[in-house]
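The structure follows.
With one protein chain removed, the remaining protein chains of the complex are shown where they sit.
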Amino acid sequence: MNKNKERIAVTLMLLATVVTIVGVFGIESFRRKQFYTVELIARSPLNGNWTSRGKDGIWHPRKIYAPYGKEVKLYIRNIETVSHGFALPDFNRTDLCDIAKQVVEEKKHSVYSRNRFFYRHHSCFLGCI
Amino acid sequence: MRNQKIIKICFLLSTFYLLFSFGSSFAQSEKFFEIRAKKFSYTPNIIRVNKGDLVRVRLISEDVHHGLFIDGYGIKTSAHPGMEGSLKFVADKPGRYTFRCSVTCGEFHPYMVGYMVVGPNSRFWMYGGIVLGIGVIAFLTTFLRKKQNVQG
Partner (left out) sequence: MSKDKLFGLVDLDWRFELTKFKLIRALFKSRWFPLLAIIFNLFIFVIILIAGLIGGFSAGNYNFGIMIVWILWWVMLMFVLVPIFSRAWCLMCPFPVFGDWMQRGALFNVNPGKLKGLNLKWPKALKNMWVMNILFLVTTFFSGFFTVRPLATFILLGGIILLAFIIGLIFEKRTFCLYVCPVSGFQGLYSQFAMAEVRRKDPEICKNHNVKTCFMGNECGYGCPWMLAPFHFTKNTYCGMCLECFKSCPHDNMGFNLRPPGVDLLVDEKRGLDEAWKAFIMLGIAMVFFLTMQGPWGVLKDMVRGTSLKGYLTFISLHSAFSLLIVPAIFFFFSWLSKLFSGAKEVSLRKIFTNFSYTLVPLGLGVWIAFSIGIILPNGSYILHIISDPFSWGWNLFGTKSFPWTPVFTGILGYLQGLVLVIFYLFSLAYGSRLARQTYPDEAQAKRGWIPMLVFLTLAALAFLWLYIG
């Protein structure tokens, strides 16, 4: 009976199973933490249209909430079986900042009352190709 | 034994000659097809042309973005609803070729196919002839072996 080899075999087994599962989700979690990540679900209007979720963990229909001045990573997940496209025709990076600043000034109180004044919000026009 | 071999060779040669010379004199012309794509099939689903025909295809999508790729010819187009796609090519390779969707259009996208038959389908006739020829040889061999055994 070779206990060391048995231990190696069991370790490899655990690596192949448990560690793989933990590792996969761990790596992805680490990748997402490097940016302000917004998950955007692509759905046709008939099926509910776009929804997004950021750090607040709340699903927002047809809106993406993004922080002012931070680099945002959009994870666009297509959960349907047709191809969807994504366009942000009103924006380039500069535009995003200007518009967001205006919106903040208008919405400041309401944002503050929700205790989320660090976040600026802007409704994006989303084009579907 | 030698006679049997000669019979077999003559039979095979004549079979091949007949098959390859089959339909070699089709006239060449221009053919137009309006192909409508809707999940997960095409209408018409089978198009038939002759070798040498100039084929024009208009692809119309009836629901979502679809593509059309023709096996063997390596050409493709795509169509959105309201925006057609088109292809123009000379069908210079005979046989049956699958055309398939080249844009992910749904879960059955890999199975969204149609057939383009460029006649004569010499590929099918060739292999069919080979199978028949082998079958006949096997049949003849069975009986000829019997005769040999009887004579022996």
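Here the chain labels run A and B in written order, and each chain numbers its own residues starting at 1.
Quick note on the criterion: a residue touches a chain if its C-beta (ideal position, glycine included) is under 8 Å from a C-beta of that chain, and two chains touch if they have at least 3 such contacts.
A quick note: this is a predicted structure, and the numbers were derived from the prediction, not measured.
Visitor: Looking at A:Glu28, A:Asp56 or A:Glu71, which residue reaches the missing chain?
Guide: A:Glu28
Visitor: What is the set of chain B residues that contact the non-displayed chain in the whole complex?
Guide: 38, 40-43, 45-46, 69, 71-74, 93, 95-98, 100, 102, 104, 106-115, 121, 123-124, 126-128, 130-132, 134-135, 138-139, 142-143, 145-146, 149
Visitor: Please identify, in ascending order, the residues of chain A that touch the omitted chain?
Guide: 1-3, 5-6, 8-10, 12-13, 15-17, 20-21, 24, 28, 31, 75, 77-81
Keep this in mind: only the chains that are shown with their structure count from here on.
Visitor: Let me have the rounded angstrom distance from the C-alpha centre of chain A over to the C-alpha centre of chain B, please.
Guide: Inter-chain centre distance comes to 48 Å.
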